[in-house]
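Note that this complex is displayed minus one protein chain, with the remaining chains in position.
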Amino acid sequence: MNEMQFLTWVRGTGLNIALGIFLLGVIWRLIEIYGLGRKKDLSAPRNVSGASGWNTMFRRSVPPEGMLKKSPVSYIGGYIFHLGLFVVLFLFAPHIKFFESLLGISWPGLPSQFIDLVAVVTIAAMVVVLVDRINKPVKRYLSTFEDWFTWLVTFLPVLTGWMAVQHLLLPYTTMLALHILSVEILLIVLPFTKLFHAFTLWGSRWYNGQVNGHKGVAV
Amino acid sequence: MRTLLAVCPVGNDIVYMVRKFREGMSASGNAPVGIKGAVNRTVTIGSPMGVKLPAVKAQMKHVEEDYGLPIPMDAEGAEYMVMLSSMEIINFPEYLGAIAKIMNQAGKTWTLCSTAFEATNAGMQIGNSDLAKLLVSRIVDGAERLKVKTVISPECGHAYTALRWEGANLIGRPFTFQVKHIIEVLGEFQEQGLLKTEGFETDRLTFHDPCQLARRGGVIKQQRNLMNQVAKNFVEMPDAGFMNWCCGGGGGASAIEEGEELRIEAFKKKKSQLDAVKPDRLVTACANCRIVLEEGLEHYQMDIPVVGLTEMIAEHIPEKGA
Amino acid sequence: MQGPLIDTLARQGVTRRTFFKYCATLASLMALPPSAGRAMAEAMAASPAAVKRPSVIWLPFQECTGCTESITRSHSPTIEGLIFDAISLDYQETLMAAAGHQAEEALHKAMKDNEGKYLLIVDGSIPLGLDGAYSCIAGKSNLETLKEVAKGAAAIVAMGSCAAFGGIPKANPNPTGAVSVSDVIKDKPIINIPGCPPIPVVMTGVLAHFLTFGSLPEMDSKGRPKAFYGETIHDRCYRRPFYDQGKFAKTFDDEGARKGWCLFELGCKGPVTYNACATVKWNGGTSWPVESGHGCLGCSEPDFWDAGGFYKALSMPADPLKMVSAAAAVGAAAGVAVSFANRAKKSAAKAGHETTTLADLEK
Partner (left out) sequence: MPLENIPIVTVSAGAAVGPAPLDGLSGNAPVLLREIAEHVNRLLATGESSAIDLNALPLTPADLDWLQETLGTGEIAITLESDGDSTLNETACPGVWWVTHHNEHGAVVSRFLEVAFVPELVKAHPEDIKIGLEHLDLLISGLS
């Protein structure tokens, strides 16, 4: 298989399989999780304004008071790489074209030099977060294979994408194919690992907020 | 140690995960020995520390003598039914006297219940719903027999959570009465002007928020209002309130001997909070926190007495007729 | 034809300045630094003209003659023609006067006279299906002919994408079983000059190299001369700045298309296509596909025909996503089924729950 055939495979068959598994997994798990339902809380509620699931969905996006100082790497690094992933994923013109082909909708992108910069910052932030995980004994102790693995499958698409654009290490064609392949691995892995938080995040925040809001606690 | 509940960006509630885990461990006979004993005593004797009704009665008698106030028991139709934790019966008898004074001043009717004086729910601590339900049912039966309007949970974190938030779900129906923490009741009295105090504490005081009361119970403002009513020099520790740090015995670490090392280690966080404000005394509203705090303070040779908020309030209530 | 090349040229009325100008242009086309043009000119001017022009045999297989057309368009009377005058093209079906037996004779004579020294140029792919019956010349299959002629060749030039990579005949489902020259011949130096058709000056550039240095130029992993195929169309495209600024033509006739914005979204394969169109251009430097408003098809890359459609952006799926709706349905079905199973399990657990007692704690 030459690199053009490799690229065509990942754009064709590979993508087909990956997106298939991704959708299957996402829909399955969402239905399963939300199909579990929620027991009615029989205790008398304490009504406090600002304490509800909806509030928590947004409030939890901001670090609680004092926490930013306590673990700056987790918060700042985490924020940077999540935002970076968002920008790179959704505002890079070729990616928009991809979404357009799938969903039929498109939106304006950003200049590629800017995307490039964001990619570098994202890569740096992810490395810092990883180093932090390795260096902090507690984090290291709590980390399982899944934590390292999900970091890697998230990191590789950014790295290969950036390297492809920068023409580093391998010819663009090969690097682009590797980039798409790494995205496919991510797609396949996402529904079945902790990366599924990309989908459950808001729901679980709401749930958490709702449970505690019942007690009048604005979490 | 600060519950993940407050910070987890994806909204994990670790407490419920641990509860599920305990459920299985306890049902399969793998709970810590110490806590098993406590459950056994609560279920068979009626109290985790083995306190029986006669001991309570003896305590009542002492308090009645000391304070010159009646301690009602099994008074049907009383507005409030007051619960105690074993800790209070044995270690802090002042609590009962404090309640008597406060209720007397507010002019409220209240009672103890002979079949349900113990508030501690060891079943919930060990993580066993069936046993927790059994213990809650005793209180529900007692409260309904006496037809009280409100059941007051003592200064005990787990007892409050078990009764206030878990109780109705454990028995499968809403309560016919309200459940309030003593601090909530005091807060209400204060708002209604039924809590009149005289004099002020002048030494430097700070308040430790019990997690079950504040972070998991939603009672945060009341204790501060109460503190300010009787203290001139009340200072807040950093992170006080919702984000307060644990006493070191949270999550059941106080209920098992194996947890000692962990408690002492976790107390370092508390120590740093205390070092930041250097109080003369530490006020709290949970008997469990109080014991763990005292243990920690002793270990680190910090000379800071720990007092219960209810008793401190009671000390400032003028003697009847005085 | 004796003496330095420059003298030979002079006799044909080519001045030194004209030659130097040609070399400067050639260096530019070959993506060499300007200084290399002068060095090349000095070397070529001083090098003795060959005593005997090297023999070149051109074999056409499964092809459309587009490659020959392309080469001849640049042939006469330009300076490139001079290079051709320096070779002896002994067999080229389209261009030669001879036909039939005469042509075959010419071929075999050239092979015999120049054994081990002639340059073999091939255009078109070689069909392997039905024992090569899909394409025969003089009663011989292309496969046989290629093997026979390649034996005595000094080097082989695979002209065009068909000879280099199989090209359009090899496109799915490849009914003739077409393969490239390098799929058949393994023991000779082969240089690929892909393109559909290849750029004429690349051809002459390679010949110039062969004539001046007596060897094939440096090649990439696909056997293409690096000088011409070293960078992608995209990297040397004058529309590249628009790509970087995120300015794209959305249709072939919109505002962006008129302003000359990047054609990536219209399916341009420039980013993955290694060729010199962007700098060399076509038809004597007149224009090239992207300049005339159409995205690059990627014709100098293997299997460009099957690379997911000419008008699909590179980042778009190459094939229709057939599995997606089925997968979604299966996922939904699985989710619902598992939910019911979970609920059943839950109610069974509830029904079968034995109240735990103190005794259980001590199990």
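Letters A, B and C name the chains as they come in the text, with residue numbers starting at 1 for each one.
We take it that a residue touches a chain if its C-beta (ideal position, glycine included) is under 8 Å from a C-beta of that chain, and two chains touch if they have at least 3 such contacts.
Quantities reported herein were computed from a predicted structural model and do not represent experimental measurements.
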item	value
Among shown chains, those touching the left-out chain	C
Residue among C:R53, C:R73, C:K188 or C:R236 that touches the chain left out of view	C:R236
Residue among C:R11, C:R258, C:K322 or C:H353 that touches the chain left out of view	C:R258
Residue of C:K21, C:R53, C:K147 or C:K188 touching the missing chain in the full complex	C:K21
Residues in subunit C touching the chain absent from view	6, 14-18, 20-22, 24-25, 27-29, 31, 33-35, 38, 77-79, 235-242, 258-260, 279, 284-286, 291-293
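Keep in mind that, in the parts below, only the chains that are shown with their structure count from here on.
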item	value
Centre-to-centre distance between subunit B and subunit A (centres being mean Cα positions), rounded to whole Å	42
Centre distance in Å when subunit A and subunit C are each reduced to the mean of their C-alpha atoms	39
Contacts with 2+ other chains: residues of subunit C	none
Shared interface positions of subunit B, touching two or more other chains	none
Subunit B residues touching subunit A - in the complex, by the definition given at the top	5-13, 164-169, 172-175, 178-179, 215-218, 238-239, 242-243
Touching residues (chain side subunit C, partner subunit A) in the complex	222, 232, 234-235, 243-246, 248, 264-265, 271-272, 274, 298, 301-304, 306-308, 312-319, 321-324, 326-328, 330-332, 334-336, 338-339, 342-343
Subunit B partner contacts - residues on subunit C that touch it in the complex	355-358, 360-363
